[in-house]
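Only one protein chain is missing from this complex, and each of the others stays in its spot.
Chain lettering (A, B, C and D) follows the sequence in which the chains are written, and residue indices restart at 1 in each chain.
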Amino acid sequence: MPLAGSLVIGVLFRRLPDRSAGYLATGAVGLSFVFAVITLVSLQGHGVGDRELPSTLWNYAVTSGVDARLTVLVDPLSVLMICVVAGVSTLIHLYSIAYMWSDRGYVRFFAYLNFFVFSMLLLVLAGNFVLLIVGWAFVGAASYFLISFWYRRTTATRAGLKAFVINVLGDVGLVLGTYFIFKHTHTLDFLSSFRDVHTAFGGHSGDLTAGCILLLVGAFAKSAQLPLHTWLPDAMEGPTPVSALIHAATMVTAGVYLIARMHPLFEAAPAAADVGEVVGAATLLVAGTIGLVQTDLKRVIAYSTMSQIGYMIMGVSAGAYAAGLFHLMTHAFFKALLFMAAGSVIGAMAGNQSLDRMSGFRKAMPFTFGCFVIGGLALSGIPPFSGFFSKDDILLQVGTAGGWHWALYVAGYVGAFLTAIYTFRMIFRAFLGEPCPEALELEQGHLHHADVHTNPATGEIEDTDIGFPGPEHHIAEQRPLMRVAMGTLAVLSVIGGIVEIPKTTNWLDNFLAPTFADSTIVRNPSNGLLAFGLVLGAAVGLLGIGIAYYVWVLKPGTAARLQARLRPIHTLFLNKWYFDELIDFAVVRPAAWFGRFGQQTFERLVVNGTLVGGTTGLVKAGSAAVRGAQTGFLRYYAGLLIAGLTALGLYFLLQST
Amino acid sequence: MLSVLIWLPLATALAGALAGSLTGARGRTGLAVLVGALGSLGLAVALIVGYDGHTGQLQHVTDIVWIASLGIHYKLGVDGLNLFLVGLATLLFAVALVAANLREWEKPHLFYFHLGLAESAVLGALLAQDLALFVAFFDLMLIPFYFLTGIWGGEDRVRATTKLVIYTLVGSLLMLAAAIATAVLTAHDSGNALSFVFSDLRAAPLPVGSQDWIFLCFAAAFLVKMPAFPLHGWMPDGYRAMPIEVLMVFSGVLSKVGAYGFLRIVLPLFPGASAHFQTVMLVFGLASILYGSAMAFTQTNVRLIAGYSSVAQLGFITMGIFSLTPQGAQGALLQMINHGLVVAPLFFIILLLSARAGGSEDIREMGGIAMRAPILATLFLVVALATLAIPGSGNFAGEFLILLGVFSTKLVFAVVAFAGVVMAAVYSLRMYIRSMHNRTGPDVESRELRLIDGLVLAPFIAVILLFALYPQLELHRAEKSVTATVAGARAIAEPGTPQVAGGPLTALAAFQRSGVSIRRSNGGWTVSAPAAAGGVAPGGLATTANEVTVTVK
Amino acid sequence: MSIAWYLAVSAVIFAIGAGGVLIRRNPLVILLCLELMLNAANLALIGFSRMWGNGDGQVFALIVMVVAACEVTVGLGLIVAMHRLKLPMNVDEIRDLRG
Amino acid sequence: ALVSHLISLAVLFMLLRAQFVAAAQVVVYAGAVMVLYTFVVSYVGGADAGPRNGDPLGRPPGAAMTLAAWGCGGALVVELLIAVLGSGLKGISGHGAPFSPTFGSPASIGDLLLTRFLAPFEIASYLLLVAAVGAVVLARRRGGVDDGTGVPVITAMDIFRPRPPGTGTMAEGVGGRVHPIVGETDA
Partner (left out) sequence: MNYAAAVRQAAANGPPLKGPHVDFAALGPIEALLAGSLIVLMLGLLSSRKIRHQAVPAVTLLTLTVTIGLTIWQWHDDKSVVAGAMTIDGLSLVLTLVIAVAGVAATLLSWRALAPREAAHGEYYALLLGSMAGMLVLICSSNLVTLFVGLELLSIPLYVLCATELHRASSLEAGLKYLIVGSVGSATLLYGLALIYGATGATSFSGIAASLARGGASDPLLLTGIALGVTGLCFKASVAPFHQWTPDVYEGAPTPITAFMAVATKAAAFGVLLRLFDVGLIGDHANWGPALATLAAVTIVVGNVGALGQSSLKRMLAYSSVAQAGYIMAGVVVATQLGVRATVLYLVTYLMMNLAAFAVIVARERETSLGDDIDSLAGLGADRPVLAWSMTIAMLSLAGIPATAGFIGKVYLIQAAVDGGYAWLAVVIVLGSAVSLGYYLRVLAAIWMRSAPAVGTLGRPAIAGASPEAPVVPAPARGRHPEVALVAVLCAAGSLFFGIIPQPLFDLVHGAGSALTGLL
């Protein structure tokens, strides 16, 4: 395993002058990808039972029974992840070179991006809890950096802070979960703790369940599941490549990876797994409904991401590991593609992201349109695009589980239906219809430039210096690099399903088998259900597209009528089920109130008033008393002397028997 | 060697100040003291490099009778507990002196004299292996800060410094009484000659009744010094008034001496009381965390944000120590070092920020400073992330161990303490964002830091990164000493529980060293420990020890 | 007449002296009251001397007389000095020093 | 009144077999001290308390003080009486221990003074000297501060110098009177 180390270190160089940074960074990530592939190949060289290879770099914190080492674990799961991560990252780096070309923070951008890739690789390669947590937090930090990349935008910094804090909450869950597990297994190493999980938790399955639920909290925070999802839509404040890479393809799926990685624990704690399933299903529904009514292009895609991850979480929690990871992979392809295409559109709009303003870009940007459609079809689960196979695989497995899981099964298909609607609502509104002025301008061969740069969210006026987007930021599909990246992903989105076609190819399943060899969940879905699922999936997808076509293309007024008729529901969806407000009300305000109370009241009254003031007041009062007694009257002095004498005499008399 | 380490700064300060005032070249004093501080730093590094982590014994011991009539020795020594704190102190003072030399001071010879005296006193307190010597240095180190704040401080400095000194000395003086009581009562009980040397005092623990009030006195001293909620009343005023260069060392080192005192004195000497008051102390720690965090994210003065964050951080440290587990104590020790490494550059950055924000220290008047100062922004970012203990930083390693320790003894406390972790993220980033990011403030002039400023920050960043990558550097060297330190109190707090996490061999070694196992009457403890040792193969899992113990019982 | 009577008288005189110091305002009179207290002590000393049958008390009393004379001398000297400075002969009005 | 008090006290002393002390009481107190008082009273102007000026900073002790004084005095008497009467000493209720015929005679006192109580006796003599010097310092009429200008100031030596008429004041009287006592006790 000599390669693992170089993989981690290889991406660490940062801070280079001029535009070369972009190429260097891309090269580094590309190199990582090459190494990842080499790792994959060399792993295939090992025997099937011998494909879990930990290697320790150095002792990180080995003390007093804690055995945190810098251990890298290379097994099929992690190799799959590094391949996906490094591969998608390489493409997005390429895209970014073009996209960020004119930004004043170009070098910084790539530094952050590289740091992110490093962190992500660290996360997936981690061989123990500590390293996992480190990677976990690092990707959170990188995500924060990149969300707040335009740091003079207050909206961006606020979104970054929100994302980071919720991520830290996730970290906390992860750490606490680790504690619960460590408490009984006494090791932080993955393999050892998995090995011991059945023996160590003898009478304390409650601790295990608690630990797993806390791990889930970490996963939810990172993967934007209910109720910790509110950061993800706001995270769209970051540059679009960031949204593509972090908030669609890689980081947000870390939760899925986590559950897959921890599967021995979750299998031992079925209650926790159930929680994961239910939350996943709830998320995919809620996100789908919100996605229906949002008007911000990127936010719609963001909610779709949430929804898709809901599938994955549901899948891996239900024991459909390979299926979940399969969806993870295909999702990475098509969602990155969608974001890139969206970036292209937004570029044409000079930064404006509102669907209300867009229309008719089909002619102006045919390549983008093509990519968007491919991505949309994959997302909607239309055969034979990749999303079709992966999504159905998950639902099939869930369905096989039987019992109340049927409800989840149904929810999954409802979600798929919603997905198709909002995806094509987006496509239809942006690309079809009368071309908007920007589209017309582009058709005539030149890109729209905003005269006055503003923050699209608030309308505040901005300059184009560091900390704000650059002057001519967005190069709508005009750069070859962008086309290369988008094209590659489009191809992958189409054919990605090939690795796991039901009854045909089981490459992915077989590849991952060593990792999940110890899984106790064995399901043999019936062919009938399989066929039913495939048909149903295709059907709801097509139905959704049809409805979208009807509502937004054929009868453009329908949407408004529906809105009017379903006012309460629309309002609920538009306000994202009031999650932000809920969190604000339940957490932020009390905390702020507590802080203000502390600062304005407690500090003054108790800390300074009672403790300090009380003591000094007492001393001062004493001082006043003593000095007041010092009247200067000689006779008082004598009087006190005599009085003291009397008292003393009394005391001594009492002493005598 | 240790004596040289301690007295070098004072000697150079004295020489520099005298020569300075005689020849009129008073400005040179700073350089002289800097040389002394660098010398100490060099010695400290040599100590760290040369330290043998395989024994928990004192090394480089100097032992001279100081006051024979009182049994007070001038005894110095390093072990795992103070090794890195000494390094931290020398580093912070050296860097603070560099920072101070960048400015012109009124009466420079006096200023640097006090700084030199402060360094010597702090180092003395850290290295002292005699209770009375410790107390003497502990009290003494406050005095230079009285002058440093009072003469060179900011607004309302005299009142602030007076409050600071009186507040903290109340605790210290109580500790003085308690220290003497410890030695006297120990001598009474054991029949030995009066001695203040730690090892002598450890050999004959006090009865529980006297331990309790003595413990409270010590706790008062240390909690005030740290400062812990609600005894932090001196902190806001003091921090506001202190010159930043002084504040760097004050916040970075002095507060640690308080926490160090718990480890060095309270746990080994008063194990019974430590176990008795464990919950109380944990509540103190927890309250500090929550309150400090909440305050930190409502303050607008950057100094106070840093100050209250220190309150919270020291709350963590307190909790780690009073988890009475080796992990918790290890983490606390690591966290002390990390916090010192983080808070000092933070204050220096505050100095730079305020220079760029028209002299204001209010985050509402800052913003957008990062624009023309990417390096400053990056360094600040590193520091801010370390402050919030992002996993992967040394601070995280510390916090992880602390909370693990607390978790394994008092689960609920650990869970609630995590709120502090989240809040740390809020206030650290809030400070970073409001100052460096967001729209440029009205009086803000963004400019890059000077090379020399970078030189001040560079050592910190380097060491922060070093500890981020390799905390084991510290943990390994401290392990033996820390384990021995908490063993006594732990055995009393949780009788019958072996040192689960420490593994049977560590636990046994610790128990044998501390001699606690003999005193515990909990049915066969003395029997169980050897059984565990014998029954478990080297490297065997701690669970085995657990079982062995249980069966024997 | 038992010794106790003498002692009782002495105690009363002592208390009268003490009360006088507290009540009178003229320093001269206060000095006289002080004499009274010393005399009371003398009486007690003589009484005890008689009681124990040794002369210690008597010698003590003699020396007390000397001391009393000295105190009076210095006290009167002070009063004269005060008079020179035109200070009021009222201890209640001599209170520059206080607080 | 004081003189009669002193003399009756002397009678009590006599009753207690302290002849020498009784004599000394009469001579020293009734004689010397009272004369001194009389002189000073006549010099200073009697028991005139002087005008009271309204002091805004505090009221002089009034009735409450008087009450407190009586209270304290009364309590003191009670305490002392309890002490005396409650004492378990046998001798206190008796008429005293047996004594030699010379008990309280000048000779026996003198013997004691020069043997067991030699040191206090000698020191007392020195005390008288010091008191005399002190009284002189305080009561002497002076020309002013010796400010180094060479203007002669009046020192203690002036007592023995022929003094100009009209300067004979109590000061000299106070200083001069004590010496005979020193001589007396010495003899």
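The definition used in the following text is that a contact is a pair of C-beta atoms (placed from the backbone, for glycine too) under 8 Å apart; a residue touches a chain by one contact, two chains touch by 3 or more.
Fair warning: this is a prediction, and the values are worked out from it, not measured in the lab.
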| item | value |
| --- | --- |
| Neighbouring displayed chains - absent chain, whole complex | A, B, C, D |
| Hidden-chain contact residue, picked from the options B:147, B:250 or B:347 | B:147 |
| Given B:169, B:321, B:384 or B:468, the one touching the chain that is not displayed | B:169 |
| Residues of chain C in contact with the chain not shown | 7, 14, 17-18, 21, 27, 30-31, 34, 37-38, 40-41, 44-45, 47-48, 51-52, 54, 56-57, 59-60, 63-64, 67, 70-71, 74-75, 77-78, 81-82, 84-85, 87, 91, 94-99 |
| Where the missing chain touches chain B, by residue | 21, 67-70, 106-107, 110, 132, 135-137, 139-140, 143, 146-147, 150-151, 157-158, 161-162, 165-166, 169-170, 173-174, 176-177, 180-181, 183-185, 188, 194, 213, 217 |
| Touching residues (missing chain, whole complex) on chain A | 619-620, 622-623, 625-627, 629-630, 632, 634, 636-638, 640-645, 648-649, 651-653, 655-657 |
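One rule holds in what follows: only the chains that are shown with their structure count from here on.
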| item | value |
| --- | --- |
| Centroid distance [mean C-alpha coordinates] between chain B and chain A, Å | 36 |
| Chain A-chain D separation of Cα centroids, rounded to whole Å | 99 |
| In chain D, residues with contacts to at least two other chains | 58, 60-61, 65, 68-69, 72-73, 76, 80 |
| Residues of chain B touching at least two other chains | none |
| Chain A - residues contacting chain B, complex | 58-66, 68, 108, 130, 133-134, 136-138, 141, 144, 148, 151-152, 154, 157, 160-161, 164-165, 168-169, 171-172, 175-176, 179, 182-183, 186-187, 200, 465-467, 591-592, 594-596, 598-599, 602-603, 606-608, 611-612 |
| Of all residues in chain B, those that touch chain A in their complex | 163, 167, 229-234, 236, 291, 294-295, 297-299, 325-327, 330, 368, 370-372, 374, 385, 388, 390-392, 396-397, 400-401, 403-404, 407-408, 414-415, 418, 421-423, 425-426, 429-430, 433, 436-440, 470-472, 475-476, 478-479, 482-483, 499-503, 506, 541-543 |
| Chain D - residues contacting chain A, complex | 58, 60-61, 65, 68-69, 72-73, 75-76, 79-80, 82-83, 86 |
